[in-house]
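Here the complex is missing one protein chain, while the rest keep their positions.
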Amino acid sequence: MTETAQPVTDNPIIRVRNLRKDFPVGKRGRGRHVLRAVNDVSFDVMPGETFGVVGESGSGKSTIGRLLVGLQPATAGEIELFGETITGAHGGRSLARIRHKLQFVFQDPHAAMNPRMRISDVIAEPIDVKGGWSRKDRADRVAQLLELVGLSKAFSDRFPHEFSGGQRQRIVIARALALDPAFVVCDEAVAALDVSMQAQVINLLMDLQERMGLSYLFIAHDLAVVRAVSTRIAVLYAGEIVELADRKSLYDDPKHPYTQALLAAIPRPEVGVRKPPIRGEVPSLLDRPAGCTLCPRCPRAFDRCKVEAPVLRDVSPGHKVACHLYDGH
Amino acid sequence: MTDAAMPSSAADDPPRPSRLRVLARRLWRHRSFRLGAGIVAVIVILALAAPLITNGQPNAMSLRNRFAPPSAEFWFGADNFGRDIFTRVLYGARISLWIGFASAVLAAAGGALVGMASAWFRRLDGVIMRIMDALLAFPAILLAIGINAALGPQVSSVIIALASAYVPRMARIVRAAALVIRELDYVDAARVSGAGARRIIFRHILPNCLAPLLVSVTFVFAYAILAEAALSFLGIGPPPPQPSWGNIIAEGRDYSVEAWWIMLFPGLAISFAALGMNLLGDGLRDVLDPRLKVEA
Partner (left out) sequence: MLDVQNLSVDFRVDSGWIRSVNGVSFSLAPKASLGIVGESGSGKSVTALSILRLHAQRTTRMSGAIRFDGDDLLRLPERRLREMRGRDIAMIFQDPMHSLNPVLTIGDQIGETLRIHQGLDVAAATRQAVDLLDMVRIPDAARRIADFPHQLSGGMRQRVMIAMAIACRPRLLIADEPTTALDVTVQAQILDLLRDLREDIGMAVILISHDLGLVAEFAERVLVMYAGELVEDAPARTIFESPAHPYSEGLLRAIPSPDEDVHRLYAIPGRIPDPGNRPPGCNFAPRCELAQPACRASEPALEDVAPGHLVRCPVKLAAMEAAR
């Protein structure tokens, strides 16, 4: 269980409590295992902020993003969006009520659009699903969205394959904004783009946030990219939050050994040899060990780490860590 | 506002040819496709133009001309009733081609329905696929005999029998494609926007399954034409005296030595039609394969 004492300035638009997602693996009966992709995750997202979620493979970051927009059902725990609880028995109905406020930007610009649809139709899909818009209004909105993301409206009749990766990502963003959502999950939205495109799209996302008052859940594997956009950041490892802090605290004073390793591992354009900060790889999520999941790789592990899983606790205002090194007793 | 760094004005990109035009161009360049399309086109044109080229009476008998060998008057010779084989082959083309086409299209439609249902309703998947396996294992000839007995001897019985025989393979193709597409991001994007099953299936999944399905249709067309001949041999093809390639051959069976031309020419017609369709299908398959997706 995690403590949730947290100074709240506004009311959070997203509240996640003890979120858990299990995937069954293997045949029924014997040999049936459970892969716990997300384990007891809790956090809030405030209006207008960008909440960064960082992790490597197996961290559960993409799963969390999908759980938040209802693409996957949660196994346990609570997700409350704009006051509606979308988990549990009546979750579906609640989700339907606030669906128009949520959107998702995908990682792969090549798979995120139906290759047989013109981009005007791609962008207008949320409008078409909702229904009730006149032809003219729809066309106007598409033109407006194209302009918003910096593309010429002369492109509306073209097909996705005619555009480059960066342009496609802009189209995906335009689609996400069609119904003026309040919350957008960006799942590795810039990971598949070239460096020069990344910067453009990140700037675009930030501009749009300012103009439209959007809140983002920004999922990434790159702490450098996350630094450029986020107000608060959660670091995930093997399905759990190991550190949660505002930007300044996280980067000035990263506490969890994994966060430190992640920061140290980023290749920096400076000449010089550095030793790899951490050995080993992310463990299999099939049979979680009893203690801390990082323990086998952690350079600072000690006895307690093997037997007891650490709990996410405040170590200073706005900075939580799940690590025995910082545990009072 | 947004970055002055924004790229793309319409002037930036030259107008790109439409997907259809690109596809058409590639198809035309493909040797097999050209050859296949040519053969099929010739056969279809001949079939359509039958009334103009011939005297328009495939069943006209003439005892005087029984077993006339191929000559200037009877290009393909005459059969045991003195009927002109050339005329019969051309009119037979209409029936046989129609059977090939209708069976393939019907099988595709049925297969799409079944395959899609299987891919969409995970829980039904096992059951549906086992039924398809059972259908595949069941001897198609027996099925055809059964349908013929139930519905009476007519062209539509043949079509229904053949279509049923080919539904499982179509279902498998659509199911495989649908399973892949279902996991793609653009389907999730539609779901996030609130799209229901109907929109996702008909707008996103099925249209993108068309390519492999289309290729299969061409191959099944060829199989169906051949199968029609087999059914005619068993007496359950299109009922005489209406000519089809299969039943011309069947009727000529007894005279295979003295009047070999009765079997030869419709046999050649079947071979060419099947060959043409196969080549066309090869071309389509090569051009439509996923390598096309790497466009931009």
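Per-chain residue numbering starts at 1, and chain names A and B are given in the order in which the chains are listed.
Just so we're on the same page, a contact is a pair of C-beta atoms (placed from the backbone, for glycine too) under 8 Å apart; a residue touches a chain by one contact, two chains touch by 3 or more.
Here the structure is a predicted model, which means the values were calculated and not measured.
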{"item": "Visible chains that the absent chain touches, using the contact criterion stated earlier", "value": "A, B"}
{"item": "Which of A:266, A:286 or A:307 contacts the chain that the document leaves out", "value": "A:266"}
{"item": "Selected from B:22, B:35, B:53 or B:210 as touching the chain missing from the view", "value": "B:22"}
{"item": "Residue among A:18, A:72, A:85 or A:164 touching the omitted chain", "value": "A:164"}
{"item": "Those residues of chain A which, in the complete complex, touch the missing chain", "value": "56-57, 164-167, 194-200, 202-203, 206, 221-225, 227-228, 247, 251, 261-279, 281-282"}
{"item": "Residue numbers in chain B that touch the chain omitted from display", "value": "3-8, 14, 22, 25-26, 29, 296"}
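Please note the rule applied: only the chains that are shown with their structure count from here on.
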{"item": "Residues on chain B engaged by chain A in the complex (per definition of touch)", "value": "1-3, 5-10, 12-13, 16, 18-19, 184-186, 188-195, 199, 203-204, 207-208, 293, 295-296"}
{"item": "Residue numbers on chain A that touch chain B, as the complex places them", "value": "66, 69-71, 96, 99-100, 102-104, 106-108, 110-117, 125-126, 129-130, 148-152, 154-155, 158-159, 161-168, 172, 175, 178-179, 200, 203-204, 207"}
